[in-house]
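Every protein chain of the complex appears in place save one, which is left out.
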Amino acid sequence: MSIGQEMYDLCVKMFPYCRSITGNGVRKTLGTLKEVYDNIKIYEVPSGTQVFDWTVPKEWNIRDAWIKNSAGEKIIDFNNTNLHVMGYSLPLDREVSLDELKKMIYTQPDQPDVIPYVTSYYKERSGFCMTETQKQSLPDDTYHVYIDSELKDGSLTYGEIIIPGDSEEEILLSTYVCHPSMANNELSGPSVTIHLAKWLSSLKKRRYTYRIVFIPETIGSITYLSRNLDIMKKNTIAGFNISCVGDDRTFSYISSRYGTTLADRVAKNVLDFYYPDYKKYTFLNRGSDERQYNAPGVDLPVCAICRSKYGEYPEYHTSKDNLELISPSGLDGAYQVYQQCIQVLEANYHYQIQCLCEPQLGKRGLYPTISQKGSYDEIRAMTNFIAYADGSNDLIDISNIIGEPAVSLLPIIDKLQNNDLLKAV
Amino acid sequence: MSIGQEMYDLCVKMFPYCRSITGNGVRKTLGTLKEVYDNIKIYEVPSGTQVFDWTVPKEWNIRDAWIKNSAGEKIIDFNNTNLHVMGYSLPLDREVSLDELKKMIYTQPDQPDVIPYVTSYYKERSGFCMTETQKQSLPDDTYHVYIDSELKDGSLTYGEIIIPGDSEEEILLSTYVCHPSMANNELSGPSVTIHLAKWLSSLKKRRYTYRIVFIPETIGSITYLSRNLDIMKKNTIAGFNISCVGDDRTFSYISSRYGTTLADRVAKNVLDFYYPDYKKYTFLNRGSDERQYNAPGVDLPVCAICRSKYGEYPEYHTSKDNLELISPSGLDGAYQVYQQCIQVLEANYHYQIQCLCEPQLGKRGLYPTISQKGSYDEIRAMTNFIAYADGSNDLIDISNIIGEPAVSLLPIIDKLQNNDLLKAV
Partner (left out) sequence: MSIGQEMYDLCVKMFPYCRSITGNGVRKTLGTLKEVYDNIKIYEVPSGTQVFDWTVPKEWNIRDAWIKNSAGEKIIDFNNTNLHVMGYSLPLDREVSLDELKKMIYTQPDQPDVIPYVTSYYKERSGFCMTETQKQSLPDDTYHVYIDSELKDGSLTYGEIIIPGDSEEEILLSTYVCHPSMANNELSGPSVTIHLAKWLSSLKKRRYTYRIVFIPETIGSITYLSRNLDIMKKNTIAGFNISCVGDDRTFSYISSRYGTTLADRVAKNVLDFYYPDYKKYTFLNRGSDERQYNAPGVDLPVCAICRSKYGEYPEYHTSKDNLELISPSGLDGAYQVYQQCIQVLEANYHYQIQCLCEPQLGKRGLYPTISQKGSYDEIRAMTNFIAYADGSNDLIDISNIIGEPAVSLLPIIDKLQNNDLLKAV
């Protein structure tokens, strides 16, 4: 089975779980990810813990919810889609008039046929979500609203994988596990990330250590940073927030705060050469955990590569962000781009040619022995690489200067190193 | 009465005075400005004083002048417009032929219906100005030319206002008072500047000290600098040459020598956001006292914001630069732009957010409590401000990065400071 299909099937499996920023949905998701790659460590952080300017909220769990009309018919049912309940809704069990009901119903009026994804984490409320069309068609009646949920002290749950490399320097991969039944803007992230972890752990040699985290968005990254900031500031050379990596429409890039980190450089190098039509967003278009990783004083070198970016596609945060929106090839495309970024980072040394003037490539079989107009074109990438391997440029610099993808220079580096003509300095 | 109308009326009052680089016209103009804001100190610098590479010239005054034909009819009369006499003309009282007369007449042949503004400060001459049309129609005749002027040792006069602030650091406003009856390229400058002085003096709190000077152009700024250069180099953080600020056609900006000073940054920020169609000129298009303030070794951070810039509008330096060319709204537009520049400069600190990761705005009532697609748009300017309030950016930097006018960020800064979330560092 292709890795794209494996990633897709994992999304299918995790789709029905009712995730939120705390609770059993997160735990169940982490458990399923553990089946793919075992070495995840699970952490629980108690409600009420102070994390920078925030407090870990109460834990929320939900078993059932519905609205019945006076005939006893369920007009919406949590078991059909967990999007019907506003995240963090308090328990409810009473009869209400149509007017009262309408005050607890959230819709997306500009998209009348979708159920929106709505939460109220930090103010206690109860609420239901449905399509605007359904809301408009509700007859005058007495309705029974029922939410069997629980909001009480508990803990916030997250998962962490550390895959050691030769160096203590780290590359961060971060994804989130806190949205209910949505596909691109939820399950694509953990699915691609867990498979990247599996691949990284299989490599014979790793220059860098990999820190891979599965957290609830915002409060999770704030919590994680409050417990790991010192080591992350010391060691992180590049990081990526992995989100919305499942559809086939486009690639997108969201820069770090200033767009100049090593993470930005490698992301742009890979996308510029292989997907030149990708969409570039600045940090002003941020929205996920790159917000926290790039916050003043945190200052981690983190950017994001997405397929269709959160906030920019019509199905975003609605019931239409479902399993039809993502595909094995969409997931696989993102997986490969991240693999290429990692391959380039692992080889991203400053290179220096080991002789003065051009080396005589001909005597090493690396150059045509007959000189005639046109005979050098095919070794142009190699001679250009050599021209800029002056110790001041790293692999990404050279790639950008000479207009050849960094990934394509890896075999040239091998040839030159095998001939003792090149050193990483 | 609107402030625009007040400024216009002041121009009307000062229009008839016959100003030059020295003499009673300057004194009378400064006297009228003193009626608006009393605290102007008047200085007199004797003729012959060495000022850098220049010498303060003799003082010039004029009482009357005309040309009569043989029938005794005045064909031009100084009392109709003082532009009829070349500035610094020596006294004259004799009869001349048409040919002789034509040698003393200056016109603007490419604009045959205007009287040009002409001077000969540094070579002693006598001359009259009239329209090219009039000159061409002069019949063969004997003419009586008469100039009742006086050129003798005296002094150069200028005015200075110092409005102290919390800091010794200074903002310079400079304008000139040396052109005869012209409106945009003369009276708009002192009129707007004296009203800015009045406004500044009324502020309860000023971060900076304001140095405001009313001088004859070129020789006046050279003279002023020769007496104040050390303190100005030590204290000046930004300055503006205020000239041609009265018409309604456009806004213009003339950069400092390299265009990178704080004065340039604030001028461009205000104009970019509020008047994006304004005309940008480099220092190669300079022409007024920014020439001296930016001279090598002087090196003051001075640029200029105009309405229609000197040298660039057809009425420039002619009798058509009259009171019909300027308007209350034209003057008011310039006045407001300079006010905004000053407000931004006063608030232009480097800002730093006072927590790690994003602050929890919700608990302070600064953030929506329900999260749904689209719910963050209205607080985007605040979160973007926070994202770049990392201590490395001043207000203008942040404004430019996040694409919000600096002026519009002032209330956000207040809110964040009131919540102890932000410090100026």
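When the chains are written out, they are named A and B in that same order, and each has its own residue count from 1.
By our rule, a contact is a pair of C-beta atoms (placed from the backbone, for glycine too) under 8 Å apart; a residue touches a chain by one contact, two chains touch by 3 or more.
Keep in mind the model is a prediction, meaning the values are calculated, not measured.
Novice: Consider the whole complex, including the chain that is not shown, and state which of B:222, B:356, B:401 or B:416 touches that chain.
Specialist: The missing chain is touched by B:222.
Novice: Looking at A:50, A:137 or A:369, which makes contact with the chain not pictured?
Specialist: The single option touching the absent chain is A:369.
Novice: For the chain left out of this view, which of B:298, B:331 or B:344 touches it?
Specialist: Reading the full complex, the residue touching the unseen chain is B:298.
Novice: Which of B:240, B:316, B:367 or B:385 sits in contact with the chain that's absent?
Specialist: The missing chain is touched by B:316.
Novice: Under the stated touch rule, tell me which residues of chain A contact the chain that is not displayed.
Specialist: Contact residues on chain A toward the absent chain are 352-353, 355-360, 362-363, 369-373, 384, 386-391, 401-403.
Novice: Which residue numbers on chain B touch the omitted chain?
Specialist: Contact residues on chain B toward the absent chain are 52-54, 106, 108, 116-123, 125, 218, 221-222, 225-226, 229, 257, 283-284, 286, 291-292, 294-299, 311, 316-318.
As a working rule, only the chains that are shown with their structure count from here on.
Novice: How many Å are there between the centre of chain A and the centre of chain B, using C-alpha atoms for each centre?
Specialist: The computed centroid separation for chain A versus chain B comes out at 55 Å.
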